[in-house]
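The complex appears here without one of its protein chains, the remainder shown in place.
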Amino acid sequence: MHDMTGTKTTRAIGIIALLVTAWVVISAFFITPADQVQGDSVRIMYAHVPTAWIAYLAFITTAIASGFSLARRHRTLGFDRVAGASAEVGVLFMALTLITGSLWGRLTWGTFWQWDPRLTTTLFLFVTYVGYLAVRRIDGDPRQRARRSSVIALLAVLEIPLVHFSVVLWRSLHQEASVLNPDGDVRLDGLMLFTLFSGVAAFTLIFAWLVIHRQRLMALADLDRVVGLDAAISARRAEGIGSAAT
Amino acid sequence: MTSFVASGTAISLSGAVVALRGFPALAGVDMTIACGELVALRGGNGTGKSTLLRLCAGLVPLTRGQATVLDVELGKERAHVRHLVGLMGHRNGLYADLTARENVQFVANLVGATHADVDAALQRLGIDARVAATRVAALSAGQRRRTALAILVVRRAQLWLLDEPHAGLDAVAREELDVILRDATRSGATVVYATHEVDRPGLATPRTITLQGGRVVSDEQSLGRGTR
Partner (left out) sequence: MNVIAVIAKKDLLIEWRTRTLMARVVPFALLVLVMFAVALDSEPLLLRAAAGLVWLALLFSTMLVVQRSFDVETQDGVLDTLLACANPSRVFFGKATALFVQLFALGVVLVVGAVVLYGVAISGDRVVLLVTVVVSATGGLAVVGTLYGAVVANLIGRDSLLPLLVLPVLAPLLIAASRSTEAAFGSNTIDVANGWAWVGVLVVYAVVFGSAGALAFAPLTESDA
């Protein structure tokens, strides 16, 4: 029985993640050049783009794990834990995407929000997952909860593309001077591109580290319940002995 | 009406354990009930009666052991037993805003039974025309029970699982219920009902199984009035 959820794998992931993140931070702030048009505010991109990527990675992970949870009867709860952990971490990254995107827009264009397809879809993704987590929080039989959550996660896979498509069509009706997407005009040179990809890699590692730990924590909590079954059965049977009358 | 179960056994449990969120509601039940039997399930609160009924209705999963109901193995495919079994729990399963007849007719339409079947079911349960035309919300507890049982009849449920069907009924209504239950077994159904009460005059059940601590502690065949 472990009292910590760390293993060699997660320690390795953790250390690499830290190193890469350190590199990204240094590069983003000190080494890469400022943008010609946006100036230093372009540096938010190194945070915003990776978090957006992780937000969608989490969404896909939850969906796949949910699919397996429904399909594999024997490992239902295991996959469900992964789905739940991924959603929790994902919601965090979705919020970060929205915040960094909003800040970037504010610095670049002076407004906190744009109704552009990417931000709007991410907003809907965020709300959808808040709802998903609310459903998971409902007390009940773990298997029923796993099934219910899995169905919702899979429905979200249908919902999000539909939302994105509708928003794209919708916004195309409004002839705006330029699609106010800050990263639309940024010219990326080699170093900036490399830093960006490093950022994506770093955040992916952080995501993996968080999800693995979180679902292990969940597993430990569930383990307590299962291991006690034999003892519980004996205790239950003992209820019968003792009182002779019915 | 003959039983359609090839093996002739309605329920066969061996070491059945049902754990709900870690708690073993059933802690190793061994029980065999043949088709056409009328069995009373006794035991106090929390002894596992309701869980046992729900297990046999296919509504809870089997954690350990073997369980076969109407030739369906619950460990593998419990969903298949749902339409063969009629479970009447603490609630009646009726639409309050429809009349008794409409409730029974609705289920009849779902399962493909005819008007005649509905009339027959209502008659067998002693539901007269006036009661049949009354909205369920306005019926007494006993009348609602009988309507729920009429639904079991119209569904041709081979196994009736009733959770404390006598609760809340007066003495006369209880007598009538006993007659209905015995009647049902004569038509080929197997009836298992849970009850709180100690043996009382008038309740001539051939067989009584007592549960305690999630297990069967006694299984008595009373040689009393009435044969099966």
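Just so it is clear, A and B label the chains in written order, and each chain counts residues from 1 on its own.
Simple rule for what comes next: contacts are C-beta pairs under 8 Å (C-beta built on N, C-alpha and C of every residue); 3 or more make two chains touch, one makes a residue touch a chain.
Keep in mind the model is a prediction, meaning the values are calculated, not measured.
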{"item": "Residue among A:A12, A:A34, A:I138 or A:A221 that touches the chain left out of view", "value": "A:I138"}
{"item": "Absent-chain contact - pick from A:A22, A:V130, A:A221 or A:A238", "value": "A:V130"}
{"item": "Touching residue (missing chain; options B:E77, B:D97, B:E175 or B:E197)", "value": "B:D97"}
{"item": "Full-complex contact with the absent chain, from A:A95, A:V151 or A:L188", "value": "A:V151"}
{"item": "Options B:R42, B:R101 or B:R155, residue touching the unrepresented chain", "value": "B:R155"}
{"item": "Hidden partner interface residues of subunit B, rising order", "value": "20-21, 58-61, 79, 82-83, 85-87, 89, 91-98, 102, 106-107, 109-112, 135, 151, 155"}
{"item": "Absent chain, residues of subunit A that touch it", "value": "70, 124, 127-128, 130-131, 134-135, 138, 140-141, 143-144, 147-148, 150-152, 154-155, 158-159, 162-163, 165-167, 169-170, 173"}
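We take it that only the chains that are shown with their structure count from here on.
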{"item": "Sites on subunit B touched by subunit A in the complex", "value": "17, 19-24, 27-28, 42-44, 47, 61, 63, 198, 210, 212-215, 217-218"}
{"item": "Sites on subunit A touched by subunit B in the complex", "value": "141-143, 225-226, 228-229, 232-233, 236-241, 243, 246"}
